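A single protein chain has been omitted; all remaining protein chains appear in their positions.
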Amino acid sequence: MPTYLVRRFALALVTTAAAVALTFALVHLAPGEPFLAGAEERFVPPETIARLRRDFGLDRPLAAQFARYVANVARGDLGESFTRRRPVAAVIGETLPATLLLGGVALALSFALGLGLGVVQARRAGGLADAALSTVALALASVPAFWLGLMLLLVFGEWLHWLPVAGMTDAVAGPSRGWLALSLDVARHLVLPALTLALVNAATVARFHRAAMLEALGADFVRAARARGLAEARILAAHAFRAALAPAIALAGLSVPALLTGSVLVESVFGWPGMGRVAYEAIFARDYNVVTGVTVVAAVLVAVGSLLADIGVAAADPRVRRA
Amino acid sequence: MSGGAGERGSGAPNGPLLEIADLRVTFATAEGSAHAVDGVDLLVQAGETVGLVGESGCGKSVTALAVLRLIEHPGLIAPGSRVRFEGRDLLALSERDIRSVRGNHLALIFQEPASALTPVLTVGSQIAEVVRTHQGGSRAEARRKAVELLREVGIPDPEERYSSYPHQLSGGMRQRVLIAIALACRPRLLIADEPTTALDVTIQAEILELLDGLQRQLGMAVLLITHNLGLVAERTRRVYVMYGAQIVEEAPTEALFAAPAHPYTQGLMAAVPRLDEPRDRLAAIPGQVPPATAWPSGCRFHPRCRSAFERCQAENPPLLECGAGRRARCWLVEEPVISRQVAKSPRTGQGEGGRAA
Partner (left out) sequence: MSPPPLRRAWARFRAHRTAVAAAVVVAALCLAALGAPLLAPADPLAQPDPVGLQNRPPSAEHPLGTDRFSRDVASRLLYGARVSLGIGAAAALLAVVIGAGVGLAAGLGTAAVDQVLMRSVDVALALPRVFLILLALALWEDAPAWVVVGLIAVTGWFQTSRVVRALALRLRESEFVQAARALGAPRSRLAVRHLLPHVAPAVIVSATLDVGNIILLESGLSYLGLGVRAPAPSWGNMILEGKDQLLSAPWVAVAPGAALLLTVAAFNLAGDGLQDALDPRTDG
């Protein structure tokens, strides 16, 4: 098992390095000067440009710049935001927890929903419930997440006034409340965006898990378990579900990129102050340091998610451990 | 008659332990209805070892599954079938009741030890699970019993092995574990479907020894299902031969091997190489087993039978008495005079169809 994990860890490192290299290449291959933040190049005197280039170290050879960038990233220095005049790492640090909260809750919710649906569908495979649930899953997997968010917002936020429509907290009430009130407030704001992300992802999980459960339920060991007089519920839970668990955990790891993608869109719909929204704003402000920083952090998150999933798979399926 | 584990049927003490009557199982397939088991009658007395012999595709495994009501869609057990175990009709029991019989009073061992164990659970926990299901008790007690059972089936270091996963064990060990699971609750009948076919030859003997010993120790009846005539010859008291979803011959083992009545049985024995009889080539039964969706009309074996005549094509014979405790599904029992038409072959020269006992 240790060799297996070491290999996965090495892969995670390589992936992050590749992401860093790729974003660096993209930014530096683009025409124009990155730090002008939208200002027209021809209006800026050449001496200023030259000076700014020196200041940002852009007059050095590309390889040297890359080396310096990598060294910085390793240290946690992601450069400075052109528009906010603050370290990128600080900006990301402030907004990352919000994204992690949203993503984490969405992941958990999507798996609770998806696994449950998968089990129900497998039990009643071929029946009406199965077909109905499959249709729902198809619709959820085919709907754009941002549009679903808007529709939920419309229904629950505007028409029914059940839930707040934007932000993470109630701006009016202010930060000086007790942590319980604050938590509840955040939770209220979290419902719609997390539900949006969760519903879309749950569709994929349900579909996948249905197939995995059907395969497990059709396996010889399930029939053998029945022959021993075990109750169906027990066979379903302890045998079939356990056998189908490892692929589900692997899927969770694979869901991380999708959730990050979704978070960019959903955060902008709901005004959730996370990393995705920061990236979005930075793109239009031409604040490339922020965008590259976010991309690198996203790559790290994906790698970490993948690694955790691998550990989970090894825990759930003993056959993997000997690899 | 409902109840949990431990309840016995009201069958007479001298009645058969297992009585299968007119069992029919069909499967709905794309090519039509497959009649996998078509009117099988079978008896097993308490403590007896009975063999059920046949090639693959004859319906013997389906019979075993049907006894425990493990036939699933698209398979169906026909309503007229009866399976009496200790006097109770298993096919008429509620779900709860049949569950209390499975793995408890009646156990089944499958052919492939590799796939009968759940890969993500330890072998020990799977034994303990069965113990707890049928006998209750605490986890610790079940664990202790499981370890004892592992020891009983000859697995070294049972304490250690309890926490092993199936993939960590060899084929022979896995089969021992499955035997442990099957015998955990001291069933009165064990149905063993090809218990050694998937194992190496050297391991086969060990497993069979183990089964023999445990059977004697527990006074258990065994229904041994196999295509291996050798196994049946050594270990069973009576034999049923199956072909075409039906029993075609039943006899005490010695009598069967001394003088098989049905041409199919004769063919099976002729096909087995023997050291004590020099021969140029192995006699094979010509033709192939037909698909279960299209059994031949009349006697199902007639297209492949050297002794077939017109009646065989027209009517499927019932099981006809042909000796003490012997029956054969063959018209030659009734019309031995036709034996003149039987082609002589080295082996069947002795026991031709139609020999009246």
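Note that the chains are named A and B in the order they appear, and that numbering of residues resets to 1 at the start of each chain.
As a convention for this text, contacts are C-beta pairs under 8 Å (C-beta built on N, C-alpha and C of every residue); 3 or more make two chains touch, one makes a residue touch a chain.
Because the structure is a prediction, the values reported are computed rather than measured.
Trainee: Touched by the hidden chain, which of the shown chains?
Mentor: Looking at the complete complex, the unshown chain comes into contact with A.
Trainee: Write down which of A:A98, A:V119, A:L133 or A:L260 is the residue touching the left-out chain.
Mentor: Spelled out, the listed residue whose C-beta touches the missing chain is A:L260.
Trainee: One chain isn't shown here. Among A:A122, A:I235, A:A250 or A:A303, which residue touches it?
Mentor: From the options A:A122, A:I235, A:A250 or A:A303, the contact with the absent chain belongs to A:A303.
Trainee: Over the whole complex, note the residues of chain A touching the chain we left out.
Mentor: 11-12, 14-15, 18-19, 22-23, 26-27, 30, 138-139, 141-147, 150-151, 153-154, 158, 257, 260-261, 264-265, 268-269, 279-280, 283-284, 286, 288, 291-292, 294-295, 298-299, 302-303, 306
Basically, only the chains that are shown with their structure count from here on.
Trainee: Indicate the whole-number Å distance between the mean C-alpha point of chain A and the mean C-alpha point of chain B.
Mentor: Whole-Å distance between the two chain centres: 55.
Trainee: Inside the complex, what are the residues of chain A that reach chain B?
Mentor: Those in contact with chain B are residues 219-231, 234, 238-239, 242-243, 245-246, 316-319, 322.
Trainee: Which residues, counting only chain B, touch chain A once they are in their complex?
Mentor: 68, 70, 99-104, 107-108, 110, 112, 115-121, 129-130, 133-134, 165, 167, 178, 181-182
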